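Here we show just some of the chains, and they stay where they sit in the whole.
Chain naming follows the written order as A, B and C, and within any one chain the residues start at number 1.
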Amino acid sequence: MQLLLSTWAEAEAYLKTSKGIILPIGSTEQHGPNGLIGTDALCAEVIARGVGDATGAMVGPTIPVGMAVHHMEFAGSMTLKPSTLIALLRDYVLSLSEHGFQRFFFVNGHGGNIASVRAAFYEIYAENRALRGKDAPDLRCTLVNWWENAEVSRLSKELFGNKEGSHATPSEVSVTQYAFPDSIKTTAMEPETAAAGGFYDARDFRRRHPDGRIGSAPGLARPEHGQRLVEAAVGAISRQYESFLGEA
Amino acid sequence: MQLLLSTWAEAEAYLKTSKGIILPIGSTEQHGPNGLIGTDALCAEVIARGVGDATGAMVGPTIPVGMAVHHMEFAGSMTLKPSTLIALLRDYVLSLSEHGFQRFFFVNGHGGNIASVRAAFYEIYAENRALRGKDAPDLRCTLVNWWENAEVSRLSKELFGNKEGSHATPSEVSVTQYAFPDSIKTTAMEPETAAAGGFYDARDFRRRHPDGRIGSAPGLARPEHGQRLVEAAVGAISRQYESFLGEA
Amino acid sequence: MQLLLSTWAEAEAYLKTSKGIILPIGSTEQHGPNGLIGTDALCAEVIARGVGDATGAMVGPTIPVGMAVHHMEFAGSMTLKPSTLIALLRDYVLSLSEHGFQRFFFVNGHGGNIASVRAAFYEIYAENRALRGKDAPDLRCTLVNWWENAEVSRLSKELFGNKEGSHATPSEVSVTQYAFPDSIKTTAMEPETAAAGGFYDARDFRRRHPDGRIGSAPGLARPEHGQRLVEAAVGAISRQYESFLGEA
């Protein structure tokens, strides 16, 4: 059930059955030679909607632009400053909480968001407590990265072995190839598998990772792999969502 | 050309041909008994992408949640505070400007965004000037509301006459029915045409407009009207975009 | 009744009779060759006080510096960033609301303020709701531009025809000549009527409008015209204020 495709009366009815909502969050940033700039947003969205379908959960609008300061030396990358992203998440959660939502389950597509999102959770708890005092509702926020679960890890390893890497991975590129078959890019890459390694700021990232990939061989991406990855992710994350709702 | 569906190399190539980008902005808020909560975001997105197709312009990610403080008494509505929306827009434009984008054309789906977006333009100009001094690029931002042009006005009037109203209008509902035919809602409404009139804050809005509509009869919405409205809007706004780019 | 010229006991007594207050807001920015930098603040103040006299309303202090980022290439112009102006307005309204004021009627002298002020209204409604919960008072804010009413429009047209323009207008210069007869400037202008047209940021403004005027012939300003304009504005806006207070 998508919030954007519901009426307010449907949202009101939903809230009589559940206090949970799934919020996809991605990023708009370079993803190497053949990866889409929207990869992280698109992956988070397709998987979150799958989870919504599987569990009956309400799925909110996707946050398309996240924290990608370190990608800013590649054309087309967009970023919120961490402080802006925190403010946005605070407004999202606190406005939804006015209607009775209390369980906020973020499906994340971008590692760079994690710190800001987790920081935001405590900004939210602090505001909820400060503004609403003793009557504050018990808000609970959690974040899952779509690739961090046994099913997806196993499948990525099976499909791509040690060529998965950590940015512009064949897994995430496969997911977008599956979901957006008209936007499959075929780009020669040299070397096939990019060098791995960390980075600091945007200039440092580009110096170390000149075509944007980190440790990955996204030339191996295939739409049919993407389909399997989506199914694995939806299965695993659906169980995580049910478990989140069921916590005492 | 969608930024989310491009690679960074494609974005870089685009920037050699144009400094313009289209940014759809909507809202996630109640739209009366049969209107989707995502109406404003969905309308802005479908029309902005149409303009992108017609003009070859780059279209960035849709801002799905806008300034909807006044809708907060209806379940499912989300809002950014104006100050948060301004911070978001500043980050969007300034990060895109690092790559060379200089002409920012917002296609807006929600009247409630107008003030914050226009305020943001000057926040952006001020920051650009303060941060970059004499070398600041010449940034230009503009906003068009998709319904505010002769073509759409004429067609809305032809289709719905004085039953168009100003919120949850049959025009915007038609657009979403056309774009999302699986999400057409059939809801009885009483009276057919809601009372018109202004409002102040969220409680006041609900008191005056108890089912969320303002002056409109969205029961008249039809997908085929939506198609015509989209075509009219795309045509008119494409000309506005070309004119914006062509300004001295 | 001016707040600055009242005692707190008088303010307390006033609040037993009315919850309304008029707040003039202007700008400190270039107004062309013969216009005063304070034009917008001075016009708003003189008219707001006139409305206060005519209606018995409390008139608060004038906000002298507004949002004038686009005038910053002309010496002496001052500006608040939109985010600062929003913070200021929030503090003004929320502090007045602690005493029981609930109807905030801004008399505006500067088009550049409109977006930020309207954005601020929703920042205020959001804060009022967040901080005060169910017990939040019903605050209502509105803004009128002194020149946007039938009486003033008619008179400007009668006096200046199509030489009124949109910045540094003969109307606003006339008002300051009437109110500050010792500060009438006589400056040759070439051409008599400046070119019309829009603008983006400050550099763009100066490039297009090199002496600061937009489409206007302020050499036509006369103090006696100013007197008539003030009277027209006070009449029209007094009725708007009464109507605002009388709304259900």
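Rule of thumb we're sticking to: a residue touches a chain if its C-beta (ideal position, glycine included) is under 8 Å from a C-beta of that chain, and two chains touch if they have at least 3 such contacts.
Since the model is a prediction, treat every value here as computed from it, not as a measurement.
Enquirer: Shown here are 3 copies; how many are in the complete complex?
Expert: 6
Here, only the chains that are shown with their structure count from here on.
Enquirer: Please state the rotation angle, between 0 and 180 degrees and to the nearest 5, that superposes the Cα atoms of subunit A on subunit C.
Expert: 120
Enquirer: Subunit A to subunit B: how many Å between their CA centres?
Expert: Subunit A and subunit B have C-alpha centres separated by 24 Å.
Enquirer: Measuring from the mean C-alpha position of subunit A to the mean C-alpha position of subunit C, what distance in angstrom results?
Expert: 46
Enquirer: With chain centres taken as the means of their Cα atoms, state the distance from subunit B to subunit C in Å.
Expert: 29
Enquirer: Quick check: what residues of subunit A touch more than one other chain, meaning two or more?
Expert: none
Enquirer: What does subunit B use to touch subunit C in their complex?
Expert: Those in contact with subunit C are residues 67, 69-70, 72, 79, 81-83, 86-87, 112, 114-120, 122-123, 125-126, 128-129, 138-141, 200-204.
Enquirer: Show which residues of subunit B lie in contact with subunit A when the two form their complex.
Expert: Within the complex, subunit B contacts subunit A at residues 2-12, 15, 28, 30-38, 41-42, 60-65, 72, 74-81, 83-84, 87-88, 90-92, 95-96, 98-100, 180, 183, 185, 187, 212.
Enquirer: If you look only at subunit C, which of its residues touch subunit A in the complex?
Expert: 130-131, 133
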